[in-house]
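Of the protein chains in this complex, one is absent; all others appear in place.
Showing subunit A:
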């Protein structure tokens, strides 16, 4: 059975912004892009572990605040010349609520 966890309302996340969710397996970043889509990825830059939720959100990417790596919110992969990836967590939107896939939260970050 697929179980989803309700973590809050869409409006709790600012447009072109992000929030973080504390979980037993570490922090998860929840991002809302300009076109009103929501993504969730592990909140640790593959470079030096920078908190991605503190970065600037643009297009479907976020730029890490520590050393400006650009991470794709869709795939979790570093863009451009940089190499590395963070885990992504499936998201569902249901009447204005944001739901994360429990199995993906429970699984330890791939790294």
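In this section, contacts are C-beta pairs under 8 Å (C-beta built on N, C-alpha and C of every residue); 3 or more make two chains touch, one makes a residue touch a chain; residues count from 1.
FYI, contacts and distances are computed from a predicted model.
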### Summary
Name check vs UniProt for the chain missing from the figure, options "Nitrite reductase large subunit NirB", "Putative hemin import ATP-binding protein HrtA", "ATPase" or "Amino acid ABC transporter permease", returns "Nitrite reductase large subunit NirB"
### Summary
subunit A positions in touch with the non-displayed chain are 5, 7-8, 12-17, 19-25, 27, 30, 33-35, 48-51, 54-59, 63, 65-66, 68, 70, 102-103, 105-106
